[in-house]
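Every protein chain but one is kept in place in this view of the complex.
Chain naming follows the written order as A and B, and within any one chain the residues start at number 1.
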Amino acid sequence: MSATALTIPLWADLLAVSIGSLQGALFASQFRDRRVDLLGVAIIGTATGLGGGILRDLLLGEVPRAMQSNWYLAAAVLAALLGMLLQRLFTRLAAFITVLDALTIGLFGAIGSTKALAMGLPEIPAVFVGVVSAVGGSVLRDLLMNLTIAMMHVGSLYAVAAGAGTAVLVGLVAFGVPTLVAALAGATTTVLLRLLAVRFGWTLPEQRALSRLPRWRRPR
Amino acid sequence: MSATALTIPLWADLLAVSIGSLQGALFASQFRDRRVDLLGVAIIGTATGLGGGILRDLLLGEVPRAMQSNWYLAAAVLAALLGMLLQRLFTRLAAFITVLDALTIGLFGAIGSTKALAMGLPEIPAVFVGVVSAVGGSVLRDLLMNLTIAMMHVGSLYAVAAGAGTAVLVGLVAFGVPTLVAALAGATTTVLLRLLAVRFGWTLPEQRALSRLPRWRRPR
Partner (left out) sequence: MSATALTIPLWADLLAVSIGSLQGALFASQFRDRRVDLLGVAIIGTATGLGGGILRDLLLGEVPRAMQSNWYLAAAVLAALLGMLLQRLFTRLAAFITVLDALTIGLFGAIGSTKALAMGLPEIPAVFVGVVSAVGGSVLRDLLMNLTIAMMHVGSLYAVAAGAGTAVLVGLVAFGVPTLVAALAGATTTVLLRLLAVRFGWTLPEQRALSRLPRWRRPR
């Protein structure tokens, strides 16, 4: 069950952080009526990019990796400012950003759950830590902007894609598949699910009580 | 002053988590206009059930117990889904749920403050950790749903019941009473206060400045 932590190159980790941060800033920039100032956009971008990793490390009882190097905060703040300044350009690149973002949640989920497995956490918490790594940044973004958490609402399968991918990863590791292979399979699952959900508008059913389940449950 | 941590059977801990989670899901299910989807209800239920314990362990500098076993997350998610599917049934059992919930905050408060004392925390922080354990889940629920925190508002004495019970516990331990006895007395205090507050509609006075204190302070 033990896994070696997935060591990815620093540049890949920073790229993922930067994409998250850039997206967070683009998102915050839309809300002109909220009069978010320059600093606010930088803060929200940074929180989006770094939030998942910081929550992951807090759950694992470690000093957050973003606190142990100058690069993470610098990359996150620069990406947020870039996102704000060049928002027209990036808005035109929306499809490209969506792909990058899908790669980012796939990567963050894989890093989070392999790190959790490597520290000896059981399977279900390892999946949970992976999901928190992947979506924590966007939850933090919505909390700081006082919006309803996007992930909670009927929409494209963001957290589900992260959960399915990390579950695949953890399951493969449990069957003895090498960590790197499992991580690639898990991240690919997340990326594909996320992109297909965006492309075909897949959503989860709204919550419903048993009495309103599909007719075959209660024929008359 | 030192206390041995209250070791309760795993099934009791999981029962408390499940009741919290079930309640959180029932609560989230009411808000149809917010279009919380299946996943959202599961997330909010899980956060309600596990939030108090996770915040407790973060404050104590430990890896959250819910991360160290498969059972906690599994129980929380299943209870949340059950709460959503069977909401009509549970709504009819409202009185029963209220009693279970009072037991849960009593139990969580006692576990939290004895754990804090066992780790060498002083009395006042031990009471604080107990209260956070008891009410943290419902605070997290309201944050994630972007609602005003229920606990802050005029209503039945939720946090006060937790605070009184953990204060009784910590006080008794300080006078040399064995941990188990103190924990029972503390939890009983919380449960009774909470149920009496619900039954008789007790509330705290709204905030007021000195100039509007009761007349006997400023006779004329």
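In the analysis below, a residue touches a chain if its C-beta (ideal position, glycine included) is under 8 Å from a C-beta of that chain, and two chains touch if they have at least 3 such contacts.
Because the structure is predicted, anything quoted here is derived from the model rather than measured.
Student: Out of B:L60, B:L78 or B:L100, point to the residue that touches the absent chain in the complete complex.
Tutor: Residue touching the chain left out of view: B:L60.
Student: Just checking the interface: what residues of subunit A touch the absent partner chain?
Tutor: Looking at subunit A, the ones touching the missing chain are residues 28-29, 34-41, 43-44, 54, 58, 61-64, 66-70, 72-74, 84-88, 143-146.
Student: Take the complete complex as the reference. Which residues in subunit B touch the chain that isn't displayed?
Tutor: 58-61, 116, 121-125, 128-129, 139, 143, 146-149, 151-155, 159-160, 203-207, 209-211
Please note the rule applied: only the chains that are shown with their structure count from here on.
Student: So how far apart, in whole Å, are subunit A and subunit B when each is placed at the average of its C-alpha atoms?
Tutor: 29
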